[in-house]
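Missing here: one protein chain of the complex. Every other protein chain is in place.
For chain A:
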Amino acid sequence: MEWHLQPRKKDSKVSNRIERDSPGNDVERDHSPSGSGFAGAGSVDMRLLTHNLLSSHVRGVGPRGFPLRLQATEVRINPVEFNPDFIVRMIPKVEWAALLEAADHLHLIQVPKEPIQGYEHNEEFLRKMHHVLLEVEVLEGTLQCPESGRVFPISRGIPNMLLSDEETET
């Protein structure tokens, strides 16, 4: 993966479509660093594993605030070392429906409706999940509370989940 250490251009590529047939194939990638806040290589960006943990905290929403609806205008693929043991143990912790939905919104590869039988030993499956959970990063986009409609921006890879004073008051 090439890396260009230039400040991000205003008309950076919008790449909604990230497709990967199998591990090892070339993937279309967005090269630009995420804005002037970062030096270059591998900035911190929101991964789907993080999205899986996030829930709306808008007052009165409670558990209906999960999962947040993810939309992305800029996504990057950032390889992470594959640790099968990590993925095997993480899968039970993942809220699968939320992951499915998010992966779908990002037009990623088809995530199975549920962890397949005997996934612990299925390397292809594990690699796929590794990719979806850890290697796809949202640089720019939004997270929307499904209950209240409140939109939280993701900018330069960092979601801003702060509510205004009004929203936190009674």
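Operating definition for what follows: a residue touches a chain if its C-beta (ideal position, glycine included) is under 8 Å from a C-beta of that chain, and two chains touch if they have at least 3 such contacts; residues count from 1.
The rule is simple: contacts and distances are computed from a predicted model.
Trainee: Tell me the UniProt protein name of the chain this structure doesn't show, selecting from "Glycosyltransferases", "Proteasome subunit beta", "High-affinity nitrate transporter" or "tRNA (guanine(6)-N(2))-methyltransferase THUMP3".
Mentor: The chain we cannot see is recorded in UniProt as "tRNA (guanine(6)-N(2))-methyltransferase THUMP3".
Trainee: State which residues belonging to chain A touch the missing partner chain.
Mentor: Residue positions of chain A that touch the missing chain: 1, 3, 5, 7, 36-47, 49-50, 53-57, 59-63, 66, 78-81, 83, 85-86, 89-90, 93, 95, 134-135, 137, 152, 156-163, 168-170.
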